[in-house]
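Here the complex is missing one protein chain, while the rest keep their positions.
Chain lettering (A and B) follows the sequence in which the chains are written, and residue indices restart at 1 in each chain.
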Amino acid sequence: MNLNFRIQQEFFFLLKSKAVLGVMTLLLIMSGVSVVLGLNYVAAERQEIVELIQLDTEERAHKRTLAYDYGGAAYDAFHAAWNPPSDLTFAAIGQRDLNPTLMRIRALAIEGQIYETDSINPELALAGRFDFAFVAAYLLPLVIVFVFYDLLAAERESGRLNLLTVTAQNARSLWSIRILLRFIGVLIAVLLPLWIGMSVEGASVGLMLSATLAITLEAVFWTALVLVIATRPNFRSETIAAISVGTWIVLTLAIPIAGKVYIESSVTGIKGSEVALVQRESVNDAWDLPKSVTMDAFYASHPEWANSAPLHEEWHWKWYYAFHQVGDEMAAGLAQEYRATMLARDELTARFSLLSPAVAIQRRLEALAQTNLSASLAFEDQVRDYHEEIRRAYYPVLFEEVPFSKERLAQIAIPDFSESAGLDSE
Amino acid sequence: MSNCALKASELEVIRGGKAVLTGMSFEIKQGEVFALLGGNGAGKSTTLLTFMGLLKPTRGVAEVMGQSAAEQPDAVRSQIAYLPESAALYDHLTAWENLTYFLSLSQCRPEPKALSDALDAVSLPVESRGKPLKSYSKGMRQKVAIALALLRETPVLLLDEPTSGLDPSAVEDFHDIIERLASNGVTILMVTHDLYGACQVANRVGILRAGQLVDVFEADADGNIEINTVRDLFLQQQVA
Partner (left out) sequence: MSAITLIAADELRYWRRSKVAWTVLLTLLLVSVCAALVSNSEISRRVNERVAQQAEADAIFQAQPDRHPHRMVHYGHYVYRTASPLAVIDSGIDSMVGTSIFLEGHRQNSATFAAARETGLLARFGSFSPAFTLQVLAPLLLIICGFASVTREKESKTLYQLIGQGVSSSNLLFGKSLALGLVALIALLPLILLGFTSTGNDSFGFRQSLFGMAFGYLIYLSIWVLLIVSFSALLRTSAQSLSVLLGLWIITVVLMPRIASEYASVSVPSPTHVETDLRIAETMRAGGDSHDIEDNAFVGLRSLTLAEYNVESIEDLPFNYRGLVALRGEEADTEVLNQFAEERMAQELQQKTIADSFAMLSPVVAMRSFSMALAGTALPDHHHFLRAAEDYRYNMVQTFNRLQMSEMTLAEDLARNDSDDSGRRTRVDASNWAGMPVFELRPRDHAQRRQAASQPGFTMGFWLIAAFCLLLLSTRWLRT
């Protein structure tokens, strides 16, 4: 009956608690800054993609005017491929800066092209990004610690606890509303900028709810943890603060780092550079092998061209593209192993996320934002498919040995990456 | 039922591994002012905490208006107003804000008139009422805490060292309020080591020693207690 008045009074009380309010405001600002930086980042990425497509189209058109044979035209024709940011990328940029997102590929061996990442400034990358996922994983728990650690101890140490308990009749009615209001305050401070950012990006309601749920669960976990420590009788407030921050260090710094050491030493599969090396060797060895060895291998996987005119001793482009393709096929097993290594590490990371809420929330946000490993590998698959489309587009003129003409070259139509990968055009 | 408001029977309370109350028994009638005198560590505060259900007795029962404090703490606390030793209110809030906030805790929405009446009753200067408590003297804080106790309008009032640290005129004001409350039928249990104040204001004075009530002195028909006898016993206990 007087519940409204009770809530109103607790709200007033919260407004008067300057330290708590200050920390919440700080969280709001940090979350806001991270969202603005993230939006800035994806806006720049989108701009880069637009520019890339523009430059790429111009460059390819220019190269085509210079072409005098099909093989050379294919050699010079790069095609842009890009991994557009999702509606939530701004919040969890994740490993996006280390993974390939923008590339230009051509009909040569894909293994030599697909690992090309953007050149980042390593010293800036080392510090880590200041994105929303960072705020959620690192700062949110600390704010929760600050807001709740002396909830009880401050009242006890100033001698108010007995009066409060007797006046409110029991501890539950005394603390429930105060805890709830502070919890909601923290949650709004961290989520409000995210919601605004997601609205700006036009994210779906479902995605918003998923992100909100993830953050809420994390906040519930930390609040419960801090309250368990804070409600221990006879703990002084500085003891509670020290234990809470100690727990934060273990869960947010120690376990992930231990996990990293464990993962790197236990999953020591193949290195990416070995894939590149094998592919390179295979392509180069082909020069010294009898052409028929390469062509037989190629025709085995591409029987539709097996009837192509036999090769003589002189140079021919179709041989050149065949040995590139055979090189890819030779390295395919290693490339799969390389992916498997990364996936195995990711799998172990998932297990570590059970031990560390910081890892868990980052993984969840990166999954929602499609900036995680599987999204990166999915992009890699799209690029491989696109690469196949590109090389197969040139095969008819090469293997049917069509005489060169600019008109015929113009007929070789290769779709845009957006069409090939089924991206929404924006 | 009897008209007994507070009743302790064979109370035994252990705190921090030490028996603080060792089988204490007494009864306080409605409208009575009972003062519990005792030295440091005699078990005075423990008695109050037990009556509020904040400490559980290992043996015996503490009853308030016929209900066990240990078993029905919520019901018991709704009957009790409590004045802690060092007027423990929020320093960053004003008198008004403190009263409103604490009353909201007991599901009570005070009228502004009631608040100002209560503050009038404790004669808190009007110009101070809108200032945060951190600018108050100890006596002024105590007045706000008493006003809170008055506003609760409970049948039982528990006071923990209510006059310690107050100047003489504030003590006089306080005693007037106690007498007024008692005449309205409020039962008051105060624990104190202020021998003279206790004898002046209480109907009965009990002396607590080593967790047991060793003696009770009753006021005569004029409401006076033989202070010298009480003092002798009290001091004797201190020496022992």
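One rule holds for everything that comes next: a residue touches a chain if its C-beta (ideal position, glycine included) is under 8 Å from a C-beta of that chain, and two chains touch if they have at least 3 such contacts.
A quick note: this is a predicted structure, and the numbers were derived from the prediction, not measured.
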item	value
Which displayed chains the hidden chain touches across the whole complex	A
Hidden partner chain, touching residue among A:Ala44, A:Ala224, A:Leu354 or A:Val402	A:Ala44
From A:Leu15, A:Leu55 or A:Ala224, residue that would touch the chain that is not displayed	A:Leu55
Chain not shown: contacting residue from A:Ile184, A:Val200 or A:Ile249	A:Ile249
Which residue of A:Arg129, A:Arg160 or A:His387 touches the chain not shown here	A:Arg129
Contacts of subunit A with the absent chain, listed as residue ranges	19, 30, 37, 40, 44, 48, 51-52, 55-56, 59, 80, 94-95, 98-99, 102-104, 115-130, 134, 138-139, 142, 146, 150, 154, 157, 236-238, 241-242, 245-246, 249, 252-253, 256-261, 263-265, 271-274, 276-277, 280-281, 284, 287-288, 313-315, 341-342, 345-346, 349, 352, 358-359, 362-363, 366, 372-373
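Keep in mind that, in the parts below, only the chains that are shown with their structure count from here on.
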item	value
Centroid spacing, where centroids are CA-atom means, of subunit A and subunit B in whole angstrom	64
Subunit A - residues contacting subunit B, complex	1-2, 5-6, 8-10, 12-13, 16-18, 158-160, 162-170, 173-174
Contacting residues of subunit B [partner subunit A, same complex]	49, 52, 54, 73-74, 77-78, 80, 82, 84-86, 88-90, 92-93, 97, 100-102, 104-109, 145, 148, 152
